[in-house]
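What you see is the complex with one protein chain gone and the rest in place.
Up next is chain A:
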Amino acid sequence: MTATAPTRTKTMTMVAAINDALALALERDPAVHIFGEDVGVMGGVFRATDGLQARFGAERVFDTPLAEAGIIGMGIGMGLAGLKPVAEIQFAGFLYPALDQVLSHLGRYRHRTRSRYHVPMVVRAPYGGGVHTPEQHADSPEAILAHTPGVKVVIPSTPRDAKGLLLAAIEDPDPVFFFEAIKLYRSVKEEVPEEYYTTPLGKARVVTGGDDVTVIAYGGMVEVAARAAEAARAHGIGVEVLDLRTLVPLDTGTILESVAKTGRVVVVTEAPRTGGFHSEISATIAEEAIEHLQAPIVRVTGFDAPYPPFTSIEDVYRPNPVRVAKAIRQVMAY
């Protein structure tokens, strides 16, 4: 945080913290414009933009036609022309029609114009499972974006981080994808500073300290990892839980430091298994810290299948504390 003096705080859910960040950004910078499907009059399907249009007007906060490529493409043009576009894609799983805009342009504008142009755009998108949404509403496409040169990927896990990271993302001169775990929108509350502050991109957070195992997670999986760590602690296993906060830039320093201490690693995501960002983390550790490893790295992930909308068995797909705890036992027993 940039602020040093103690400040007034307020108990906020994550969605309230996001709403608060957006309001502060609109207030602070007239270039900030928020748009997407249902973000205006309705305030968003999750109410993340609730009240913003009434307060800042329909020019700054506006509903768009229903077309994701149009939303991202238009945002790119707004960014090129000097505005600060903050687009909402209603669900991360609806991002796919816009991937041409993202992969062909958003990520490479600075590069393909040798910095003559850049796109200071933020794309917010709810992602992930755990709340029994319909088909395609629970996808975790972060690896696609992290694999796209020129875009940053931020995934907060707490209200305080969500506010600080979102304000940092909006300040950032480059495109940032900001994935918000649907499961966390209203299930977590904490004291959040009321003032404007930023949480720097590229700095992981140590959620709990421990000497035996490092569990690496982000977004919706942080709380799952933390619960597994708590259970392990009852059995005398010290688990250090890392919340990456941002996948791009990735804080490899904090990861390697922790691995050097524990020598055992579990990586948790709810994305499909093959080619996921968890594999990138695992490979980085294997390349940089193999001499510290005392056991093979274990990944706890979703499966190589579309996220199931079947309420009664959804939780089999999405990693839970039991699966993470099992992985912790596995690396301890090696």
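The working rule: contacts are C-beta pairs under 8 Å (C-beta built on N, C-alpha and C of every residue); 3 or more make two chains touch, one makes a residue touch a chain; residues count from 1.
The rule we apply is simple: contacts and distances are computed from a predicted model.
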Worksheet item: The hidden chain: which UniProt name fits, "Sugar ABC transporter permease", "Lipid-transfer protein", "Pyruvate dehydrogenase E1 component subunit alpha" or "Stage V sporulation protein R"?
Response: "Pyruvate dehydrogenase E1 component subunit alpha"
Worksheet, complete the sentence: Where A:Ile76, A:Leu95 or A:Val331 are the choices, the one touching the absent chain is A:Ile76
Worksheet item: Considering the whole complex, which of A:Met12, A:Ala48 or A:Leu250 touches the chain not shown?
Response: A:Leu250
Response to the item:
Even though one chain is not shown, chain A touches it at residues 33, 59, 62, 64-65, 67, 69-70, 72-83, 85, 97, 100-101, 104-105, 110-118, 149-150, 152, 172-174, 202, 248-250, 252-253
